[in-house]
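Everything below concerns the one structure shown next.
Complex shown without one protein chain; remaining protein chains in place.
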Amino acid sequence: MAHNIAGIRLGEALGSKALTVWIGDGANFPGQSHMGRAFERCLASMQEIYAALPEGWRLFSEHKMYEPAFYAPVVQDWGTSLLTAQALGPKAACLVDLGHHAPNVNIEMIVSRLAHAGKLGGFHFTDSKYGDDDLDAGSIDPFRLFLVFDALVDLGESGDAPAYMIDQSHNVTDPIESLIRSADEIRRAYAQSLLVDRAALAGYQADNDALMASETLKVGFRTDVGPILARARLDSGGAIDPITAYRDSGYRAKVAAARPAARGSGGGIV
Amino acid sequence: MAHNIAGIRLGEALGSKALTVWIGDGANFPGQSHMGRAFERCLASMQEIYAALPEGWRLFSEHKMYEPAFYAPVVQDWGTSLLTAQALGPKAACLVDLGHHAPNVNIEMIVSRLAHAGKLGGFHFTDSKYGDDDLDAGSIDPFRLFLVFDALVDLGESGDAPAYMIDQSHNVTDPIESLIRSADEIRRAYAQSLLVDRAALAGYQADNDALMASETLKVGFRTDVGPILARARLDSGGAIDPITAYRDSGYRAKVAAARPAARGSGGGIV
Amino acid sequence: MAHNIAGIRLGEALGSKALTVWIGDGANFPGQSHMGRAFERCLASMQEIYAALPEGWRLFSEHKMYEPAFYAPVVQDWGTSLLTAQALGPKAACLVDLGHHAPNVNIEMIVSRLAHAGKLGGFHFTDSKYGDDDLDAGSIDPFRLFLVFDALVDLGESGDAPAYMIDQSHNVTDPIESLIRSADEIRRAYAQSLLVDRAALAGYQADNDALMASETLKVGFRTDVGPILARARLDSGGAIDPITAYRDSGYRAKVAAARPAARGSGGGIV
Partner (left out) sequence: MAHNIAGIRLGEALGSKALTVWIGDGANFPGQSHMGRAFERCLASMQEIYAALPEGWRLFSEHKMYEPAFYAPVVQDWGTSLLTAQALGPKAACLVDLGHHAPNVNIEMIVSRLAHAGKLGGFHFTDSKYGDDDLDAGSIDPFRLFLVFDALVDLGESGDAPAYMIDQSHNVTDPIESLIRSADEIRRAYAQSLLVDRAALAGYQADNDALMASETLKVGFRTDVGPILARARLDSGGAIDPITAYRDSGYRAKVAAARPAARGSGGGIV
């Protein structure tokens, strides 16, 4: 609690407006802790943090299936995260990390359900094939990323805008390059979602024409929006090809030289 | 809706006190249906069924990850089932089928969370290794069944008792033999849970002694309660060895002979 | 065995050159069958079928994780399928159904490993989100389909060409429409794979430049090859828009009228 409240104080200094609480608490073995009482303690602690929120702030509850707790993490899925946000009050909502779910789970449905409940708070964008792999957004399943944005575009402007964060761990690439790539993939998925003909889609859905409905959605995904994204970057003062521009800038070498005792782990380009 | 309300009428004639609603609705392809509006239609239908509940009845919402819908089943997990039961009112609660979850999901935690929310309605007992395999209770993971009963025993007598059902599909065994076995496994898990020294367990949990807490729980599971279960059956007029008694009775052959056009599928003993 | 050998005879009449053997055998419960001896019986049976192969035929062994056997299917994964093909001889190879794997499995790696072993026989194209869902190719994870074709294009022309089959169960769409769509998705993935700059890719791989290597691969996937596929269809006498052409043809209504006692299940368009 003290740590989170200290985080709020720092956030005020930085101009933040939201706090995400993810707790790694939980049990490794059946019987190690009492599942119900552990959740009650978690809620009581969250209520103290919630009470410390400044005016205009939101609190996001983040769930994770496992790790570091390997049997019973206290906030293990969106259902428990929803109960948490409901218990806290209107300033609390749920944060969805794309890598924190059970295998095969339909994440875009969770987005839709949380929006229905008025508790969709934000995202940690990442990609994963196995566990909480923290890979670059869209690198493993770009269609899934598109479907999450499709759900978001479909929700429209109702309610508070979700908070978007990139939460990744880059260890075989230059972290800045991976951030550039992830940001590009997220924009790609968003632009593709905007291209979906939603009136036509709704018509096919109403007609129960499963094939044409799903094809209509996919037209957006199949469109190569690379050129329009490049133009948008150029128009806003950015690079047409950000990775090449970044490499040509020599930025990494410069800051590495300036850093006193760099002990780099990973990074394809040193 | 009509089908469910007709079911209520039949249930009244039979003396039932609860209705379980599981709907197979959903989409096979992204875009096929609108995830949010599909859920709203589901809720509106459920509300009509809920309004038709007789005095003293409960309604159970049952979730299932997939099948027959292979992309987006409307009530896909306990989170959506919880939202459903919350929207309906105090007579609604959630039913947990042990085979309807994503891989690796901690089912006993769901039991605990639904109890916390006041929405634990009942169970479909079954076992599974891969999907909704509908195998005999405890045949694949008997410790998981024990942990579900441990959660139930721990909850004690608070609130409405959950409804217990066996929901299985027997195709390589005689269905009656499988029912006998499943009932025995369920009683076994229940008896083992009752043997746990809960005061000692709570003490080790309070001391954060993970090893002794988990060992204390496991003492219950390791105890062979077969003899005491056999004695309890005998005392209540049942058989010490129900499978052998059933086979010796010749019941299956008798009813098979009496059945006009038996087209048996499966059944190890004919 | 008799069934498979009868299948070979029919295949000879039809001009086939290969037989796929998938057996649903296995156990539902631990202990039900002896895992080692079940496999030995399976191999002995396969050897008799193999001995009946006509000149120039191949035999494909197909694995499946589960269903109908729910605990121990005899040929449960590509490892067992490989042992089978190795035991049979040079005319035997392995068939990969994209829906028959454990959750999260990297299927394109299996393709690569089977090719390494000289035992890549062919494919059943399908898509799935949860189990053996039998959905239209590329409908759930189009990038995965692309990665399988990337592995195939990379293998080049060495050895026998794999056999390509579409193996799907369409129940919310017109099956012919789904076949048209699946064929189109497969051609799309193949065309996209051909667009990958393999010399550049190999260069980045050799330099251990993970980011540029993965981006180079993705350029192929991001390219909208729809127009060139349409042109190729037109040039070969087909339709630019096959679904619309099929619907306009009234084919389904015609054959439905001609069919004596059609009892259609599913089909979005009737």
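For reference, chains read A, B and C in written order, and residue numbers begin at 1 within each chain.
Keep in mind that, in the parts below, a contact is a pair of C-beta atoms (placed from the backbone, for glycine too) under 8 Å apart; a residue touches a chain by one contact, two chains touch by 3 or more.
What you are looking at is a predicted structure, and each value in this text was computed from that prediction instead of being measured.
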Touch with the omitted chain, as defined above, among B:I23, B:A183 or B:M212:
B:M212
Touching the left-out chain: which of A:S81, A:S128, A:S193 or A:T216?
A:S128
The missing chain sits against chain A at residues 28-30, 32, 65-68, 70-71, 103, 128-131, 133-136, 139-140, 171-173
Residues from chain C at the interface with the omitted partner, ascending
27-36, 39-40, 65-66, 71-72, 76-80, 82-83, 101-106, 108-110, 112-113, 115-117, 143, 147, 150-151, 154-155, 201-202, 205, 210-211, 213-218
For chain B, residues touching the missing partner are 103-104, 106, 129-130, 139-144, 172-174, 177-178, 181, 208-212, 214-215, 221-224, 226, 243, 268-269
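Assume only the chains that are shown with their structure count from here on.
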Send over the residues of chain C in touch with two or more other chains.
103, 129-130, 139-140, 172-173
